[in-house]
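Here you go, one structure.
Shown here: the complex without one of its protein chains, the others still in place.
Chain nomenclature is as follows: A, B and C, assigned in order of appearance, with residue numbering initiated at 1 for each chain independently.
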Amino acid sequence: MKKVTVYFCKNLGYSQRDILDAFNLPSEVSINLVGMSCSCEITAGLLLKTYEVGMDLIFVLACPEEECVSGEGSKRIKRRIEYTKEILNELGLEKVRLEAFHVPKNSLGALKEIGDKIKQSMEEVESIFYG
Amino acid sequence: MKECNKTEKWPPEVKQTPSRFRRPLSKYKIIRNENCDNCGICVDVCPYGVHKFVGKKVQSPNEHYCIGFACQGTDHYCIDKCPQNALSLVQNPTMEALGDHRWPADLILGTWYQAEYGRPPAHLEYKIGDSGDGFDRLRFNFELDNQTPTSWEIDPEISTSIELNRRGDNRPQVTISVPWYGGGMSFGSISLTVMLARAKACAAWNTFTCTGEGGYPDELVPYKDYIITQIATGLFGVREETIKRARIVEFKYAQGAKPGLGGHLLGDKVTPAVARMRQSIPGMSLFSPFPFHSVYSVEDHKKHIDWVKEINPKALIAVKVSTPNDVDMVAIGSYYAGAHIIFLDGSYGGTGAAPDIAKKNIAMPIELAVPKVHRFLVEEGVRDKVVLMAGGGIRTAYDIAKIIALGADGVVTGTSELVALECTRCHNCESGKGCPRGIATTDPRLSAMVKLDWAAQRISNLFYSWYLQLIDILKRLGMKSVKELVGRTDCLVYIERYEKENEKK
Amino acid sequence: MKRSELIKKLVYARRKLVPSYPLARKLATEEEGGCGVVGFICNIPIGGKHIFYPSIQMHNRGNGKGGGIAAVGLSAETLGVSQEILDNDYLYQIALLDPGVQGQLESEFIEPFFNIDKAQRVETVGDYRDVGLEVRPPDVMQYFVRVKPGVLEEFISENHLEGIDPRRAEDEFVYQNSFKLNQKYYSSLGEKKAFVLSRGRNMCIFKIVGYAEQVVQYYQLENFKAHVWIAHQRYPTKGKVWHPAGAHPFAGLDEALVHNGDFANYFSVAQYLRQHNVFPLFLTDTEVAILLFDLLNRTYGYPLEYIIEAIAPTTELDFDFLPPEKQHIYRALHASHIHGSPDGPWFFIIARNEFYQKYYQLIGITDTAMLRPQVFALYDGGEVQVGLIASEKQAIDATLRSLSEEDKRFCPVADKYWNARGGSHTDGGTFIFTLKKGDAQRLVCTDKFGKEVRVPLNQRPWEVNIPEFQETSLLKQLKKQIEHSLPLDVFRQFVSEIPGLGYEEFYNICSGLAQMATEDDVTKEWVIEFLTLLNDRYYDTGEKKRSWLLWIVSENLKRILGGVVPIGSEEISRYKYIDWQNRKDLRPPRPGEEILVINAWDFPPEGDECDARLICEAYFKGWRRFIAYNYRGQRFCGCGLGPKTNGVRIDVYGSSGDYLGSGLDGLEVYVHGNAQDQVGQILNAGKIVIFGDVGQTFLYGAKGGEAYVLGNAAGRPLINAVGCPRVVINGTALDYLAESFMAGDPLKGGGFCILNGITFDERGRLKELPTPYPGSNLFSLASGGAIYVRDPHRKLVEEQLNGGVFTNLTEADWELILPYLEENERLFGIRVDELLTVDGEKRRPEDVYRKVKAVRLKVLAGQGIPE
Partner (left out) sequence: MGKYHIETKQVPPRFLPPGPYCVIAKEEGCLGCKYCVKKACPYGVYEKKGFDIKELRETSSYYCHHCLFCVESCPAGLISLMPNPEYQRLGDGYWTPEIITSLWRQAETGKIPVSGAGYGGPFVGEGFDEMWTDMSEIVRPTRDGIHGREYISTAVELGRKPLALEFDPDKKMVSQIPPFVEISLPVLLSLPSWGRWDRNVLFSLAKAAAKLNTLFIMPLKEFDSTFLSFIDHLMLSVETKEAIRSIPAQAQFIEIPLDLVSEIDVVRQGHSERIISVKVPFGPGVEKTCLDLVQNGVPIIHLFADEHGREMVELRPRFIKDAIQDVHFSLVEQGVRDQVTLLASGGIAMAEHMGKTIICGADAVVVGQALMVALECRLCKECEKGLPCPVEINAIDSEWGAQRIINLMGSWHSQLLEVMGAMGMRDVRRLRGELGRAIFYRDVIKESFANIKKVSGE
């Protein structure tokens, strides 16, 4: 059973219910939805600790690049995700899924697409890990 | 106090005194991403000095000089001018963590600006807060129709001074050049340096500041002609010597923020120095008794005033009271008891430490108490024989003018002086290491953050900005002196609350 | 008819009085502000002029905007009626603000219902301005009336009061009739036309806009005789006062009440009365207080003790010390009447004519938090007896002085002065002087529980006849000893002679010595010290009353001091005299001049011209020693001399006022008698010695210095004292001793208070008080200093402490406090080994004294909310 964590920026305006409905992941997947004040709260340290605690997949829903409230979060998230992946590779954990998405505000459709991408990457991991 | 002080250097001049911190808070954030190639266009374009060269590289922007979106569309808007569009401007999110409804972030930054430049800011708030009523719903008539832009200069014809002894008894007359004096903040609730800075600024402006409850530190003696000594319910540090030394003696019956409750100085703020001044035990909290235990009625009050009058036949007597239901009775009782100055401290006034339940709930705000007392004293026919000072929640020059129009003679300042020293209203002053700005603390290391001259100049600059605005307001109302403004509620307008739930009434 | 039935009917009968009474949730009230009250009761009728002086003395407790007096037990012939009419008729006294309404008022409210035995207008002085009044007092009409029998029957049947005693029904009729009159002519009309001053039997009330003594002058009551007088000076803060309706006293039925204080819960008390169909019309605390008393007394018929308990409930530890069955009754009283009991500071003096049980009464009830100053006094000279109550002791002294000037049987010094302890299990905060009518006319003083306050029985008064002077052998012997022995040694021998002497011999000796003292300075100093010892110390007076001896000594001291060379004259003398008349002659002392004698009599009580300012100016001019005598309430003696006044000494005689010695910084003040409130505040250094009792908040906020009190301290001594004050109180304190005491560690230079809990019996011997400290709060929330209490029988309990802890006395403690007990012995003659004697045998100090020291209170230690 995979443990999925989704960090989402609250300035997107989606409630936890919206995201759960949009993703409608299979019930046996244990999903942790964590609202963040801004995607710049997410640092490499935080992500690594989340893995340490036993999460398999981490997804980050960040605001579109131009609409970031703190002005920096969305801009820096991509860079930080790559940096974290480099570290994961050095640790030989490259099989672990880590993905960041820029989600347009108040469009549930976009949310649904991301939900499918997440399901799709879960299958990949499924095949790699437990294939 | 030398009367001629006014002519020496009046008003005390302004010296730009920037913030003590490397990155002072600003309303806006300017983000420079990697594709900046230090071409320096932004440095030349910006007239406010936001962008500067350090060696070959352009350093991170001084955001607190930036006027933000008001700059959009002008020829010096650096965001558009940057060829690499490496710059982006955004509202600073940290602003939500600064200040509160009474002192919103915008007003705090506006006050810091005035403390730095000695004149009102162009793009920040300096008139009202966000409390939703009281001062923030009162406007002067001229504010409604679009005002002609002000040039902020001094006009010597307009007088802002007031006399403090109107009883016509054989005690000396005391005149202050501006219609405000500093309220009581004790040694122990704030650091000695801040006390000295307030005294220095008030001396320069020929007005007074008050020692507060914690006794009369000897370092204040050089300013003794500008010091009000306070006798509070704990009688800490009160000796005939200190009463004889002062020109005005203030009885602190209550404090607006915690009416009916005595002083709260918590244990870890009672350092050995504070304990020695109050002759109490270091480390032990000091909850001074609630009432004056020798004053349980108005004739005891009369006895109490006669006692200090007997000790110092020259001193004027001020009575600091808060704003209960029967505040008008208290005021008239104090007048009959012989007081020269009645100082009403409203419930939204400042404090070093007070129970939250008291700050919010006990007694009424100053805006509601002053008209009640003014009207009652007028009906009683003694309004012109007593000086009515108002304090507690006075933040800006416009608050000063409004409360005078509502019926006060002058104002007592407190929190606004601390905000001038970069207080952020973070509500942590009650614990020993509480004030990370080094203002409301007795921790030696923290209080070293405030330098005497820096602080005195900051307060003086703020007073200068108020002085300019007061003159401007009086000019717009066609008045020659601040005394004419007293009780002129006809110059005021109240913006009704839009009763959205008026059907719920 | 069963009592509860009667009550229901009476309460219901009032229902229809005011159906339209608007129960505004928040009534505007007449603000009270503080005041001064005084009252006295005497077994012989006394003229109105004797309420005159005490009222003047308390001018500074009022501001001339309201004054009033009440008299009970009047004299029939001055009123021009028979004794039978005076006893049984209702004396309807109505104030006519607008004289024009008299006819209409009489035809509407008096004639139809009452048989009028006598109607008269009270004469007044010609022009009110002659007595210094600004506002013309109302004309006062007096009607001696009884309800017409027909009207009474109809009233009884209409309200189904058949089973009631008709006299009680008549009372109810008068109550309702005067209520309707007030409502029509006073409250509902808007402008005020007239109101009922009083409606009781054998009592009347007068009130004006002015001072209380002006009532006596205006209504010419100087020679109007009565058994009980009460008066009130008002300090209203409520706006323009042009009519006296709001002034005190207020009338119940047969009782009048004056009140010094201010209710914190006026509205809930008004709501309580509202539920019993009682409606205040004058909207002041006093009116509500008397309506409450009338409701509990006349409607519910409670005994006086339960009325007092309902108004001033016993609480805290005092409640636990009550006997169980009393606790049960009091607990029920609290449950039913707590909403009617006033909170905040209040002190009632009630003058009452108990018609049914045939006695006059003067009652003083104080609030349960000791927030109002009150002094009780009693003089019992066999033939004449007088009980007094007042806000300040000096008002009592003024009354006694005025009485003794007219009738020598009264002594200007009372036998006993004491304070009441509000809400206590000891005296219940109340003292009652009862004068039974009829032949035996004897005045009895009891506390709330009925315990009598007695004056030593075997002592008889002095019919003052000053003897011509004779050079008796004892006097010669004394004079010889002046040259070679100290006054103290001579005093010790002379004390053993005193029981044997008669008043005349004693007077003779004192005046002989006084005569010698006027001759030269050395003898003068010796005699002053000798007479002062007679004034200060306690000794066996045999059959004679101590009060008369004190009067004799003080008269002769006044003679000596009055005879001193005035400062203006060139004559060389060590003493120089100054008073109000020659105060302008004040000059620096010439060589050889040491002691300035100040006669304080004519000086104003406060202000820039008061005697305290004179002492300051004299000090600045170089004077270092002062004798200030003939005080009658002047305040602030010893204040204003400024810092570092070591070496200065002031001796004070007479009844000194409040704030004596507040702020001393080195000088020493010796008060030869009782002191009043707020003595020794912020004492920084120096010494205060009081040869008697001391009042409220003694040494409030003191920083250092020493203080010795021979008698008791009232409420809250040493409150908020810091630094290192060191105090010896030989008696006890009312409550809240050393609250918030922060005087460091006594063994390392900090401060402390020694409480001996002793007094003197009538033979002048040391006697232990029932308990060294009766109060419920000792050392409350204190964080420093200590209390050494003489408690050999372990009477004090843990529950009395709130921040302290009992520990036993250590060697170091005894070494610390012994020198102070020795100084105490030197000053007052209380020997240390006598203090250590318990039940006849001497004990070790640690078995006699206990120590209360500070404990690190969680609530005080440390910071605010921990992280």
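Here is the rule we use: a residue touches a chain if its C-beta (ideal position, glycine included) is under 8 Å from a C-beta of that chain, and two chains touch if they have at least 3 such contacts.
Keep in mind that what you see is a predicted model, and the values were worked out from it rather than measured.
Of the chains displayed, those contacted by the omitted chain across the entire assembly are A, B, C.
Within the full complex, the residue among B:Pro93, B:Gly215 or B:Gly338 touching the omitted chain is B:Pro93. Across B:Val45, B:Val295, B:Ala408 or B:Leu462, the single residue that touches the chain missing here is B:Val295. Taking the complete complex into account, residues 3-4, 7, 11, 23, 25-26, 29, 31-34, 237, 261-268, 271-272, 274-277, 300-303, 305-306, 313, 315-317, 319-320, 327-329, 332-333, 335-339, 341, 343-345, 368-369, 371, 736, 739-740, 776-777, 780-781, 799, 802, 857, 859-860, 864-867 of subunit C touch the chain not shown. If you put the missing chain back, the residues of subunit B touching it would be 19, 21-25, 29, 60, 63, 92-94, 96-103, 131-134, 136, 138-139, 144, 253-254, 256-262, 264, 266, 287, 289-293, 295-298, 301, 319, 321-322, 324-326, 329-330, 333-334, 347-365, 367-372, 392-393, 406, 415, 423-430, 433-437, 440, 446, 489-490, 492-499, 503-505.
What subunit A contributes to its contact with the hidden chain is residues 5, 10, 32, 34-38, 40-41, 43, 46, 49-50, 53, 55, 69-70, 72, 76.
Going forward, only the chains that are shown with their structure count from here on.
Looking at subunit A and subunit B, no chain is in contact with each of them. Remark: subunit B residues 29, 31, 33, 88, 90-91, 93 touch subunit A in the complex.
Those residues of subunit B whose C-beta lies close enough to touch subunit C in the complex are 170, 233-236, 238-241, 243-244, 266-269, 278-281, 283-289, 293-294, 296-303, 306-307, 309-313, 326, 329-330, 332-333, 336, 353, 376, 379-380, 430-432. Against subunit B, in their complex, subunit C makes its touches with residues 31, 33-36, 60-63, 235, 237-240, 260-262, 345, 371-372, 606-608, 610, 612-613, 635-636, 639-643, 658-659, 662-663, 665, 677-678, 681-682, 684, 696-697, 700-701, 703, 716, 719-720, 722-723, 739-740, 742, 744, 781, 783-784, 859-864.
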